[in-house]
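As structure tokens, the structure follows; a few thoughts come after it.
Excluded from the complex is one protein chain; the other protein chains are retained at their positions.
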Amino acid sequence: MKITRRFLGAAMAAAIGASASMPAFAQSATQGLSSESVIEAIKERGALKIGLSLFKPWSMRDLNGDLIGFELDVGRQLAEDMGVEVEFIPTSWDGIIPALVAGNFDVIISGMTVTPQRNLTVNFSMPYAYSGMTILANTAMTEGFALEDYNSEEITFAARRGATPATVIAEMFPKATLLLFDEDGAATQEVLNGNAHATMASEPGPSDDARDNPETLSVPFNQAYQAGGEGFAMRKGDPDALAFFNSWITWRTNTGWLKERHDYWFRGDEWKAEVAQ
Amino acid sequence: MLDKLKKLHWLDYLVLAVVVGFFGYIWWQIEGVLNYNWRWGQIPNYIVRYHTGREEWFANLLLQGLVATIRISIYASILAVILGTILGIARCSANLTIRMLARTYLEFLRNIPPVVVIFIFFFFLSQQLINALNIESWARTIARSDDKAVWEFFFGDMRRFPSLISGVIVLALFESAFVGEIVRAGIQSVDKGQREGARSIGMNRFQEMRYIVLPQAIKRVLPPLANQFITLIKDSAIISLISVQELTFKTVELVASTRLLFEAWITTAAFYFVLCFGLSMLFRRLENRGQRRR
Partner (left out) sequence: MSAATDIYAPKGKPLPKPARVSQVIDSVTFSVALYAGIIGVIIYVSYTGAQAMGYNWQWYRIPQYFYTVTDDGFQWGEIVYGLLKTIQLSATAFALATVLGLIVALMRLSGLLIVGAVSVGFLELIRNIPLLVLLYLFYYVLGPVFGFDRYTASVLCLGVFHSVLISEIFRAGIEAVAKGQWEAATSIGMTKGQAYRYIILPQSIRFMLPPMTGEVVHMVKSSAIVSVIAVAELTTIGRNIISDTYMSFEIWFTIAAVYMVVTLILSVGVSMVEKRYAVSQ
């Protein structure tokens, strides 16, 4: 019964809203477009909702259980510049784009590589970071392999479901078997255990992992693949948001802030003391 | 003690040897072959910690997750009991349409894996409900106000309230099918004479249900309902797949941030065990006490 009443209430609200918006048809098209933008929604709400998925060092939990990382710095600065509060919504990676489309948050700032396939569903800002991917391999199982040797039916790769490495591996090594996991740590664990020959991930992940496990893991090739750039992802049909985020990224790139933050998290290791290793 | 030892059968020794051998093998593998550095020392930090910034003790990731699981389980149980009772009554209804609709709902939930049900309900229902009822801005206003301590006790960080409510709704809808079956069994176990008696003093169907049948039915099915509560706590782990911040999800985050793979999962399993086992012991004792009184 409660549900019927709610539906009735929603229907009445819709009817009243529709009739009240009659004068709005007199508005010009541009005004209509701006008022529908997520930027307006953010201003009204007073809070910016950012979706992210934990992945070192983009975002992770420190010893206090708080979220720290490159994305957190970017998000907090963005919200401060917009004059609103910020809310981070940790989401599992393979549901993050559906969650954006469904409206759980306003933008994805989670080290998401710009790819045409994703671009069919969401809009991307210009890149705010460029992290290529390198191959992380199980040293014992891939001794003496050249790049072409990885493209064979006996080779198994591990990757995170829905992440760019998965697509890149499928393209570069079509004959190899590809296993997909929910989390990056799972894919790396697979290589560590010897159940997969190699995985691909964005730097500095592979170098860090190889440093932590020098006997088992190594980064065989210095080349970084697909340094295509990571961008903010937002819902389609929102030119104002696209323009706003692009301008913000341009400004912060030109003042050197983005590079400074990127180097702090990706090249340095002062932050490692705050996170359990 | 010695006379107990004398009662031991050769099978006892065999089983003991197998168990010791099993754990011994695990220990040897972990220490020797895998070269794993046990870092148990870091786990208590993730349960309770003295915050360096705020200079106070607070519950860290794992304890936050545990509390969230408890909250979600309690609220989902209450909702599931309400929905399940309605469903159970509908299954016993005289109207064929209502019976068929209830049966369809039940079969839908009983024949599809919980994982799939959770995803379907999440995408298809709870998102819509939250948007329609505007829960989010309401929760945000509370999070911004000053007297949020009471709210935070019951619901945790109010900014994450929509996600909590999604989890509760999805879990309650899923469990309501099983509660519905339990309630139906309870209703059907009430003696027919009771109903006839109720009718003969002029009660209509609604009054009969409310004053005569339901009280007796519920009393009879309290043990299975208590078991269903424990099952609900275990099923709550699945809602980590829709990114609800409960214990399993927090453990996944912990592992992603620190690679404390073994310690984190063993600790979380221990938390669930203590919670569920403790509750089942409690229910067993309450049931014994209840039966003795009768």
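Here the chain labels run A and B in written order, and each chain numbers its own residues starting at 1.
Just so we're on the same page, a residue touches a chain if its C-beta (ideal position, glycine included) is under 8 Å from a C-beta of that chain, and two chains touch if they have at least 3 such contacts.
The model shown is predicted, which means the values in this text are computed figures rather than measured ones.
Contact with the omitted chain, checked across A:186, A:210 or A:234, is made by A:186. Between the chain not shown and the residues A:34, A:121, A:151 or A:247, the one that touches is A:121.
If you put the missing chain back, the residues of subunit B touching it would be 4, 7-9, 11-13, 15-16, 19, 25-26, 29-30, 34, 36, 95-97, 100-101, 104, 107-108, 111-117, 119-120, 123-124, 128, 230, 233-238, 240-241, 248, 251, 255, 261-262, 265-266, 268-269, 272-273, 275-277, 280. Listed by residue number, the positions of subunit A touching the unshown chain are 94, 97-98, 101-102, 121, 161-162, 179-182, 186, 189, 192-193, 195.
Quick note on the criterion: only the chains that are shown with their structure count from here on.
Inter-chain spacing, taken between the CA centroids of subunit A and subunit B, is 31 Å.
Subunit B meets subunit A in the complex at residues 39, 42, 45-46, 49, 51-53, 60-61, 64, 123, 127, 131-133, 137, 140, 159-160, 163, 241-243, 245, 249, 252-261. The part of subunit A that touches subunit B in the complex is made up of residues 6, 10, 45-47, 54-56, 60-65, 87, 89-92, 95, 98-99, 102-104, 183-185, 189, 212, 275-277.
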